[in-house]
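For this depiction, one protein chain was excluded, whereas all remaining protein chains were kept in their positions.
Then we have chain A:
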Amino acid sequence: MAGSGPAEPGPAPARDAAMWRAARMGFLHAFPFLLVLAPFAILFGVVATAAGLDILQVMGFSVLVLAGASQFSAVQLMSEHAPVIVVLLSSLAINLRMAMYSASLTPWLGRAPAWQRAVIAFVLIDQSYGMAVQRFEREPRMTMAERVGYLFGLSPVLCLPWVLFTWVGATAGKMIPAEWPLDFAVPITFLALIAPMLRTVAHVVAAAVSVVVALVLSGMPSGTGVLVAGALGMAAGAWFEGRQARRAAARQLDEGRAE
């Protein structure tokens, strides 16, 4: 089976020790990511409080949803008075990538006990996914217990501060003067998330189509333009990638004939 590690070491104490070692490593590796997560969490606390959520609701988002971009989008759409169904569909669409993370981790973790897979699923965020896949690919000899340990070690470093700094932002947010252009924190955050994602021409095509459609449809009832623009943007990206793949295949075929 692709990606499965060597057999588990026999005695449980040895396995537990290896798991703890991997957990300690994950714990230490995760700290640099706090530089990104903490300001982002503070910003969410500030923005969500400014939008009129009470502290319990703000914390509810960060504890139960635990996915920054979708939390921002839900709060933004709610303050635009979008219907509940539009808020949910748009925000869940942003989190569809998590299903892709889940699929890509399955060869590495599919044999772990069900409760461990459920815990890992709950705390799976962009950063933990990125760290785990990098590590698992570089160290293919890691055992299942070590892989689980690595994720169990790094997740608290990423997820607990997300909650803590949300609270800091929600508390400190009330002290920010009302005339500050705080409304624009959300667009800046989204743009800052999008720009590094534009890795290929297909990504740029998806984003460009989405922007144009969203602007054209901005007169539609609040939030519904986002759904249409998002779907068309996804279709455009997928179409462009497919076209590139077909062209590459055709080129290879031509070269094969020429030889």
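The rule is short, and it goes like this: a contact is a pair of C-beta atoms (placed from the backbone, for glycine too) under 8 Å apart; a residue touches a chain by one contact, two chains touch by 3 or more; residues count from 1.
Just so we're on the same page, contacts and distances are computed from a predicted model.
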Among "Hydantoinase B/oxoprolinase family protein", "Glutathione import ATP-binding protein GsiA", "ATP synthase subunit a" or "Branched-chain amino acid transport protein", the UniProt name of the subunit that does not appear here: "Branched-chain amino acid transport protein"
Residue of A:Met25, A:Leu66 or A:Val168 in touch with the missing chain, whole complex considered: A:Leu66
Residue touching the undisplayed chain, where the options are A:Ala23, A:Ile120, A:Met142 or A:Ala170: A:Ile120
On chain A, residues whose C-beta touches the chain left out of the figure: 1, 35-36, 39-40, 43, 51-53, 57, 60-61, 64-67, 69-70, 73-74, 76-81, 84, 87-88, 90-107, 109-111, 114, 117-118, 120-122, 124, 180-181, 183-198, 202-203, 206-207, 209-211, 213-215, 218, 225-226, 229-238, 241-242
